[in-house]
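One structure coming up, written as structure tokens, with questions to follow.
Removed from the display is one protein chain of the complex; every other protein chain stays in position.
The letters A, B and C name the chains in turn, as written, and every chain counts its residues from 1.
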Amino acid sequence: MNYHDILARIQEEVLPLSNKGKVADYIPQLAKVDPSKFGMYLHLLNGQSYAVGDWEERFSIQSISKVLMLCMAVSKLGEKVYERVNVEPSGDPFNSLVQLEYERGIPRNPFINAGALVITDMLIDAFNDPKQSFLDFTRAVSGHLDVQCNPAVAESERRCGFKNSAIVNLMKSFGNIKNEVDRVLDLYYDFCSVDMNCQQLAQAFCLIANHGRGIVNDQKYLSESQFKRITAIMMTCGFYDEAGEFAFKVGLPGKSGVGGGIIAILPNEFSLAVWSPGLNEKGNSLVGMKALEIFTTQTACSIF
Amino acid sequence: MNYHDILARIQEEVLPLSNKGKVADYIPQLAKVDPSKFGMYLHLLNGQSYAVGDWEERFSIQSISKVLMLCMAVSKLGEKVYERVNVEPSGDPFNSLVQLEYERGIPRNPFINAGALVITDMLIDAFNDPKQSFLDFTRAVSGHLDVQCNPAVAESERRCGFKNSAIVNLMKSFGNIKNEVDRVLDLYYDFCSVDMNCQQLAQAFCLIANHGRGIVNDQKYLSESQFKRITAIMMTCGFYDEAGEFAFKVGLPGKSGVGGGIIAILPNEFSLAVWSPGLNEKGNSLVGMKALEIFTTQTACSIF
Amino acid sequence: MNYHDILARIQEEVLPLSNKGKVADYIPQLAKVDPSKFGMYLHLLNGQSYAVGDWEERFSIQSISKVLMLCMAVSKLGEKVYERVNVEPSGDPFNSLVQLEYERGIPRNPFINAGALVITDMLIDAFNDPKQSFLDFTRAVSGHLDVQCNPAVAESERRCGFKNSAIVNLMKSFGNIKNEVDRVLDLYYDFCSVDMNCQQLAQAFCLIANHGRGIVNDQKYLSESQFKRITAIMMTCGFYDEAGEFAFKVGLPGKSGVGGGIIAILPNEFSLAVWSPGLNEKGNSLVGMKALEIFTTQTACSIF
Partner (left out) sequence: MNYHDILARIQEEVLPLSNKGKVADYIPQLAKVDPSKFGMYLHLLNGQSYAVGDWEERFSIQSISKVLMLCMAVSKLGEKVYERVNVEPSGDPFNSLVQLEYERGIPRNPFINAGALVITDMLIDAFNDPKQSFLDFTRAVSGHLDVQCNPAVAESERRCGFKNSAIVNLMKSFGNIKNEVDRVLDLYYDFCSVDMNCQQLAQAFCLIANHGRGIVNDQKYLSESQFKRITAIMMTCGFYDEAGEFAFKVGLPGKSGVGGGIIAILPNEFSLAVWSPGLNEKGNSLVGMKALEIFTTQTACSIF
């Protein structure tokens, strides 16, 4: 069975599940998304691509941007990034302060909010205009020049992000945030607010599937070691408190966001984006998880 | 032996210890205080008073103001104050976020920072000009109209108070802060920045020793039940992680501050303020604790 | 109003509440106790006594024995007892392991299970036959030679005491238990299983009200400092997670047990035992708390 047929069958199979998840509703921009949306885009490194459903419709990538932020930070700053953020999985829900306090302000990994906020703080010092640089980077690696932040989403999150404010302030009290708290938060919410569609996301993440070399501009962003590190973090920390479940069911390095998007890659082979807004109780796209599970089962192309 | 002689002997006995403590140094205004300062002021409810040392010199009362804030809140709002802050001792250091997160944003008691910040939030809603009302209240119960906030102290604490910012934001994420985070923090730092001397402090706290009736204006601020509640909280929660030690060594309800002040009361009898800037490792005035211990031993007037 | 009338009125007032509490049911011996039982016994240090209700009926004193264990340990070993157990209130439920693990096996105070188990371990090393010595001590200070352990209760608790086993093993892993785990647990359950009635309990605790001197044999068991320390711990740690509540409502040093007993003392004045099997949600006798609250309100004899 070819990829075209596999994606079509997945769509058919997961369609009845789209009302099982719960759309994130803490900000209006996420709450009003149609829960029946479903899109999937597979980009092979050989240049072929396959798509199904609402793959052209943009959605808020949210935490998926944490991987792009990390790539950008490592590409510019190298290994010293990991002096201020650890690389181990976290046993607590994705925004817990407990572990952060016991570990003296050093986040467990770059994909929990605390970790991404420290990365944001580093990017402020590393770039003159970090927001523009992030957009430049994302556009360059995806090949889509119209990727944009969504100011309404960023502003909404800023207004209700008290837990993130608590996290940044706590880390600053431990000396692990160098810039002004509000500066860090503003930029972080800009990063999370980026809108992309499945195609753009899949093509952007070919950067990682391709061992750190951009598929559009052929630029080498990450060393082999840096590529391995980021892929390993995606493997062990990409899904909040469901990393083990994802490793089992899907068996690919990946990252999810509360907008309902999930990206998964198979190094040397492909990048695969899926989107369905309804979340399971752990905060990951319910239909997206299922779609990826069917995909790796059908194609037998997980890392295991 | 009379009180005059007892205070004199205490001064003599504790003098050699004044270099053992460590002056709080996280803000310049506290760090530059002369560590050899020592003052003590005893105000009996019968009107007599006794003093020794630098009792006329003002210092930053810091956390001692938490008791005055609580009195003011309870006096105005009654028992509903305790719906948003608990009354049990805390087993963790005074500014820990762990317990706060596990207990869903409800602070353990009004004398840890989290609790005092919730009280501050209540005072904003209860008074048109809460800072002025606090000064009015403190001046009224102490009988000293020149009690003032210290803007330089407040501003310094604001600039380095990232842990307090984390605490307020965390509580706001749980819905236990109603006003703007910065509004709460600004007012809180104003409250903590009040400068008073031993005499003023002792006379202000006669309010509590006198079962909630001001000794200057004879006004009834607290019901008998409210008085008991506040005294009980002073007894069990007044000394951070050294409440048990103070109950043993001194045996009086009290409250300390990082400025080196300690207030202790014996209901129906007296209010006693002591000041020495050097702190022990738990953050309480080293010499102040010792002075009070000698006082209750000599006078046999603890609650036990 | 005299004490006789006060106790009578208390009985009348709390009677309707006796079905509100919940009798401890984790072992059959406690579960089968009649929830309508109520007894109270007041022993003044001047020799007078007053009683009401089922004051002659024995019940399982349970955690109240922790105070007697501590008295016995301090009387024999002195201050070094406090090298292996702290004296500060605990912010967690009474048998939590979390704090114990973070504080490296040193219990917060001698009245949580962990602390009493360390005291038990000390008593094994301090006495040839610690169980007999405990009975001898309790009989001597109470003046009742028929005080006994209840083997059925001890055996039942032993069989379901997995959390206590976890606690002892955890402390032993930190080196804070010297004897065999089972030896410590067996003795601990013997201590907790003692049956006493309100009269016996009140008379035994005159030891503490009387500053450490037995009222029956006039023997000095505790120094003045040791007496103060134990009273302070009763004041701040005697009621699990309701210490602050008890300090407010009753305002006396005390200790409760899951058998429904509560002991409270006023130094120099009296010892007061109350018993009602139904517990509130914090594990303290619901009616007992209320009875003591009425008593101190009526007599105005709290420490505040």
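The rule is short, and it goes like this: contacts are C-beta pairs under 8 Å (C-beta built on N, C-alpha and C of every residue); 3 or more make two chains touch, one makes a residue touch a chain.
Predicted, not measured: the structure shown is a model, and the values here were computed from it.
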{"item": "Neighbouring shown chains of the undisplayed chain, as defined at the top", "value": "A, C"}
{"item": "Residue of C:Lys20, C:Arg104 or C:Lys163 touching the missing chain in the full complex", "value": "C:Lys163"}
{"item": "Contact footprint on chain A, counting only the chain that is left out", "value": "86-92, 99, 108-109, 227-229, 231-233, 235-237, 241-245, 247-248, 251, 253, 267, 302-304"}
{"item": "For chain C, residues in touch with the removed chain", "value": "96-98, 101-102, 162-163, 165-170, 172-173, 181"}
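The criterion applied here is as follows: only the chains that are shown with their structure count from here on.
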{"item": "Chain-contact steps, minimal, separating chain C from chain A", "value": "2"}
{"item": "Two chains sharing the most C-beta contacts", "value": "B-C"}
{"item": "Chain occupying the most central position, where position means C-alpha average", "value": "B"}
{"item": "Rounded Å distance between chain A and chain C, as computed from the means of their C-alpha atoms", "value": "56"}
{"item": "Averaged-CA centre spacing for the pair chain B and chain A, given as whole angstrom", "value": "48"}
{"item": "Rounded Å distance, chain B centre to chain C centre (Cα mean)", "value": "32"}
{"item": "Numbers and ranges of chain B residues touching at least 2 other chains", "value": "none"}
